[in-house]
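Every protein chain except one is present and positioned as in the full complex.
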Amino acid sequence: MTEITPKVIKDHGLSDAEYQTILRILGREPNLTELGIFSVMWSEHCSYKSSKKWLKTLPTKAPWVICGPGENAGIIDIGDGQACIFKMESHNHPSYIEPYQGATTGVGGILRDIFTMGARPVANLNALHFGAPDHPKTRHLVSGVVAGIAGYGNCMGIPTVGGECDFHPSYNGNILVNAMTVGVADTAKIFYSAATGAGNPLVYVGSKTGRDGIHGATMASAEFNEDSEEKRPTVQVGDPFTEKLVLEACLELMQTDCIIAIQDMGAAGLTCSTFEMASNGGVGVELNLDKVPQRETGMTPYEMMLSESQERMLMVLRPGTEETARRIFEKWELEFSVCGVLTDTGRMVLTKDGKVVGDLPIDPLAKASPEYDRPWTPSPKAPYVAVEDVKAPNDLGQVLKTLVGSPTIASKRWIWEQYDHMVMGDTVQRPGGDAAVVRVHGTRKGLAMTSDCTPRYCQADPFEGGKQAVAEAWRNITASGGLPLAITDCMNFGNPEKPKIMGQFVGCIRGMSEACLALEFPVVSGNVSFYNETQGEGIQPTPSIGGVGVLKDVASMATVAFRTAGQGIVLVGETRGHLGSSLYLRTVEGREEGAPPPVDLAAERRNGDFVRDLIANGLVKTCHDLADGGLGVALAEMCMAGGIGATVYGHDGGLPLHAWLFGEDQARYLVAVDNPEAMVAEAVRAGVPAAIIGVTGGDCLTVGESLSIPVAELRGIHEGWLPKLMA
Amino acid sequence: MRAAVIVFPGSNCDRDVMVALQQSMGRAPHMVWHRETGMPEVDLIVVPGGFSYGDYLRSGAMAAHSPIMKEVVRRANAGVAVLGICNGFQILTEAGLLPGVLMRNAGLKFICRDVGLRVETADSLFTRPYRKGQVVRFPIAHNDGNYFADEATLKRLEDGDRIAFRYASSDGKTDAAANPNGSLRNIAGILNERRNVLGLMPHPERLADPELGGTDGRPMFDGLVKAFAA
Amino acid sequence: MKVKVHVTLKSGVLDPQGKAVQHALASLGFAGVEGVRQGKYIELELAEKDPAKAREAVDAMCRQLLANTVIENYAIDIAA
Partner (left out) sequence: MKVKVHVTLKSGVLDPQGKAVQHALASLGFAGVEGVRQGKYIELELAEKDPAKAREAVDAMCRQLLANTVIENYAIDIAA
């Protein structure tokens, strides 16, 4: 027996106070297995101890929300007896250590969260943030992460339809890999994790358990011998082929009425899944570790409980249905083992070789996990940068070319062409636009999906940045014609023990909350990733927002491409030329400063609802929201997507042209329509600012006398940057 | 027409091709699990795309030894039409129904995008609805589409008018710029000697619905249905 | 009994992976790499105790599954 010394306790990341709580709960010293269980259950990753207090403040309700945060994923009603189930999750640290396997297992994990609830996954998205393009590790990380995401999603046969990818030196030592999965289920066939019914069998399915991913900190403890390094890789290897079989087998079993509760094994494997199932259902569990399928010999209870082997699930079955279930899993050539039974003791009892090797009360452990009110300091507001403080460039055309070929704007085709984005035969809007749109199989409905965040805004002002991230997701869905319904989030921050970082977190949460409320765009699931810091250098605060919306009929969907010559181009929303924290200021002037553009949520809502109605009524087929790089970049993107030029008349607003073209004022859209005058009149009636700024046609993008660039040249610059970086 | 789609562990375009067949046939094909040793009488057998056995070892290698493949080979030899798409093409080469192999893409990356294809022969059940020399647009989505065969085999294929499709630019040039994966002589699809087996890397089923962005794949399925109209 | 199998591409068959590795080594600054060929190395653990029988079985495995003899050679190495 390993003695529980202060060093062992510390190696498990438990504080003295936490250990005292353990002693109080147990009324005795824990053994090593029990200590390991406490340590993973109470880790930041599983317990959300630093963030819980603030997450509770997020708006999570709307009439269409079926299930908000608290389950494996969030669920919304999309009509006709169908539900959309989705969530985003981070795999930042593993992807930095081993980009390919880190990214694959990230995708595998989020997929399981979705199908464990009864949904067939229909789309994957990913939000990626890398360090500076010229940092020595960046190319290796980009190529490994992208190949890993592709490797898993492609093999599973689930289209990866969208995401984002940006570069900034603050991620040099901490890249972000956030994976999102969206699934569809019948509302009558949703599965939850609450285990009920003493005497019901607990069943393990999927892959065998090996010594994968047993925590780094715990590796130091005394029980392990010299070759532990060799035996216990902290990096897991993904097996998408097995996951595909697990997916099909689970969905097949879900057609029967065998399953009472089901839960994937993700972080902290068997430990987390059994405790969550038991705690959610208010039961006890007896787990026979001899019945856990094992890939290696001589595994200890500690190792089995903490292993993070992938592609495993745990289920509670209706008694007497074991053989039906076994037949299905055997058909799919997967492990199937009745490994335990539910009890009414409220305790988790682990046995091995006929002996009790662990005995813990479930509720105190799962529910009484620590919750901290970490000190935080409000983030200082970045000063406002006035238009006059940004000098006019010599050559506006050159500026546009620079922006279009900048890491932030440059085409990410090199990435999404490695993803199978068409499999399943319902991708009606492929990557490259505002939101991806996937038809709900066998119906006319479409799901519009996007992932967004502008970290430089969050850095300058977490509150406005948090608002903006939500608003931009809402706008992207709107621009495709979708009605935005709900979001998932992935909160990526530095060390929460630092009041400054905690202040960024609080600011972002508050900003997000305000936007969610104003836009009726609640949070239904999410994930928190703290400690994204190397040598005291934190990343820019990055609350990735994954948004989902619905189109009633995919026939009335808009895309960003100009379609025909001679259409009027209408700018919707108010333009003030806000340049603080803009891409222009950073890229052209090298200045990372200034307050970000304020988000007027009432205007956001009014303008967006107006545009969405036009699309729904079939009046608008071409629509793009304005974001990084403002009007100039949006125009260029619409030209490049359609291979059609545009002539913009210039403007009469009194703003310097560079502020008009590259300011990043929010709540704006560009649309192309046959009858722009009628549209503007309509906008006036609705109280929405709108102005005709030009007309489509020709081979060049021309702005007054100041700029005229062939669309083909823009395309070359836009498409060229990433392949060149990666060559 | 009566059709069957073979489903292997890891197949993932089985539903896509079922939808395309159903659209052309007006009814669903039989879905046949790889462990079966027999299947109903059919006019067409489709070996679909995906990652059978995860593409582990070599793509298509393990699926080629699935129990059902004996039956597929038997039927093919008896003249039943067999269509292998993407992973299906790889499986048919591993099973010996088609010559050559599909190696790792020259760029070593998975590629998913629309490509141009020049129809090299209209003389087959599968390509009859197209014109020889016509350029069509199909999507590709593969890691291992780099067709390789020895000189003698290539010559036999060419002499026998057995190359069904080559990668081509929109104006029909079959040069290196139009070749996405390094395939020898831009080969995208080939026929067996008897012309009843077609293997191709691109996915006709992915562009058989205008909402997905095109319909160049649809004539292949409509043509098969017409050919087998009772 | 442990059996090692090497599966290599026949000479004359182009090796995209080897070529890519060679290219990558060059761009990492390794000079003088004149050729790279990449193959597979498979270790089998067999219940069979008789070396001759093991070789025979593994030879069949190679022909049927482990190698594609259109493009690959294989070599079997029975551990002593």
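So that you can tell them apart, the chains are marked A, B and C in the order they are listed, and the count of residues begins at 1 in each.
In this section, a residue touches a chain if its C-beta (ideal position, glycine included) is under 8 Å from a C-beta of that chain, and two chains touch if they have at least 3 such contacts.
Owing to the predicted nature of the structure, the values given are computational and were not obtained by experimental measurement.
Participant: So which shown chains sit in contact with the chain we cannot see?
Facilitator: A, B, C
Participant: I need the residue numbers on chain C that touch the omitted chain, in ascending order.
Facilitator: Per the touch rule, chain C residues meeting the hidden chain are 6-8, 18, 21, 24-25, 28, 30-48, 57, 60-61, 64-66.
Participant: To test your reading of the contact rule: which positions on chain A touch the chain that is missing from view?
Facilitator: Residues in contact with the chain left out: 97-98, 100-101, 207, 210-212, 230-233, 235-239, 241-242, 295-296, 309-310, 333.
Participant: List the residues of chain B that touch the chain left out of this view.
Facilitator: 53-54, 56-57, 62, 65
Here is the rule we go by: only the chains that are shown with their structure count from here on.
Participant: With chains as vertices and touches as edges, which is it: line, ring, star, complete or other?
Facilitator: line
Participant: State, to the nearest whole Å, the distance from the C-alpha centre of chain B to the C-alpha centre of chain C.
Facilitator: A distance of 29 Å separates the two centres.
Participant: At what distance in angstrom does the C-alpha mean of chain B lie from that of chain A?
Facilitator: 36
Participant: Can you list the residues of chain B that touch 2 or more other chains?
Facilitator: Expected reply: no residues.
Participant: If you look at chain A, which of its residues touch at least two other chains?
Facilitator: Residues of chain A touching two or more partner chains: there are none.
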